[in-house]
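Some notes on the structure that comes next.
Just one protein chain is left out here, and the rest sit where they should.
Right, subunit A next:
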Amino acid sequence: MTDLWFALPVGVQDAAIALALLLPALGIGAVALRGFRVGPLLRALLRRQAWISVVFTALIAVSVALGAALIAQERGLREGTARAAEKFDLVVAAPGSEITAMLAAVYLQPADVPLVDGETYAEIVAHPRAELVAPIGFGDSWQDAPVIGTTADFAAYLSGRLAEGRLFARPYEAVAGARVDLSVGETFQPAHGHGDAAQEGMHDVDYEVVGRMPMTGSPWDRALLVPIESVWEVHVLPNGHGPDWDRVPGPPFDPAHFPGTPAVLVKADSLGGTYVMQAAFTDGETMAFFPGTILARLHALMGDIREVMSILAVITQVLVTAGVLAGLTMLTRLLARRLALLRALGAPRRFVFALTWSYATTLIVLGAAIGLGLGIAATGAMSAAITARTDILVEARLGWREVHLVAGFVSLTAALALLPAWLTMNRPVMSDLRG
């Protein structure tokens, strides 16, 4: 049986779980409504209590939407950050905070971090398992787009095939990220620093954009990649090469003229090689870490938060629904005379029970369905906002997890709706009939 289950496609498993979660509600409905036609009276009740029904449905919808959107958003953010880091196998930095170094090197968040010196850099380059080694340098910007110094090889590795133009081949050429508003052939002058602290006119150089990267879904889409030598030069530092440098940027760098880099981005020849290099450069002088591992730690923390959020979302939804059901119980008192009339005419008590339950459940199902729709819209809006703020492409969308959450919610609240139905069924006929 277990083998059969795992042999099923994941989508079928998810659909089966959703159906299983809905089964209690469907079962209650099948038993409660058996032998009755509540449709016309249900429509009559909904029309009679139109505004109250709308308010109750809206309350349920908003609570479902918030719960579903928050959980979807958290997942989208997790996937987006992981996607943004997937090209960064190993980062070597001077000892300090791994998280700070990762935020600076992978997510381009400005930070003051100690530098890796030229000799260490040369050791990394010389490591037999190293396939691609690149320094990075930052500190400048253009219209909030960080100007990142690195090598053409790393730019090629990061972008894959360029969307337009070519890689930089001279010191003051640049490759623009996909979200930078500069075309090939345009020039820009970098400001010193970032954001409000950026100082225009400090660097009297102009870069020419010679290529554009495709979208990577990472903060590098907002970056301007330039030869690291030019970053060092504009900051009046050695340019990484000896006096006889031919002005063609890129390795090899001369350790004697290497001014330091906040992080070295490393791609090893294999997964095993990555571990070997991580061990080799984790010592008193450097720290080597996998951004994926740091992210996993952060995600584990976020995972705990997600669990708490999931529970809170369900509790919120159940509380809202309990409030709605309490309101419905009071509402059924307004309908008591009509329900008593049905019983006076000979309707079984179970019919009144079925009618009241189906009224409550209709509001719950409508609210949940609308809530899922709202959740999709809210998730899209929140994703766009987060992407705009962080440049990490967050593509959150409602998934089966949210569908399962809503299906479970529907079943739970459909079961809770039995209570007002039971209370209504047991109301005294004659006193209700007299109004």
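Rule of thumb we're sticking to: a contact is a pair of C-beta atoms (placed from the backbone, for glycine too) under 8 Å apart; a residue touches a chain by one contact, two chains touch by 3 or more; residues count from 1.
The rule we apply is simple: contacts and distances are computed from a predicted model.
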{"item": "Among \"ATP-binding cassette domain-containing protein\", \"Cytochrome aa3 subunit 2\", \"Nitrile hydratase beta subunit domain-containing protein\" or \"Peptidoglycan-associated lipoprotein\", the UniProt name of the subunit that does not appear here", "value": "\"ATP-binding cassette domain-containing protein\""}
{"item": "Selected from A:R48, A:R247 or A:R297 as touching the chain missing from the view", "value": "A:R48"}
{"item": "Identified contact with the non-displayed chain, of A:L21, A:V38, A:A69 or A:A155", "value": "A:V38"}
{"item": "Residues from subunit A at the interface with the omitted partner, ascending", "value": "35-38, 40-41, 43-44, 47-48, 337-338, 341-349, 351, 429-430, 433"}
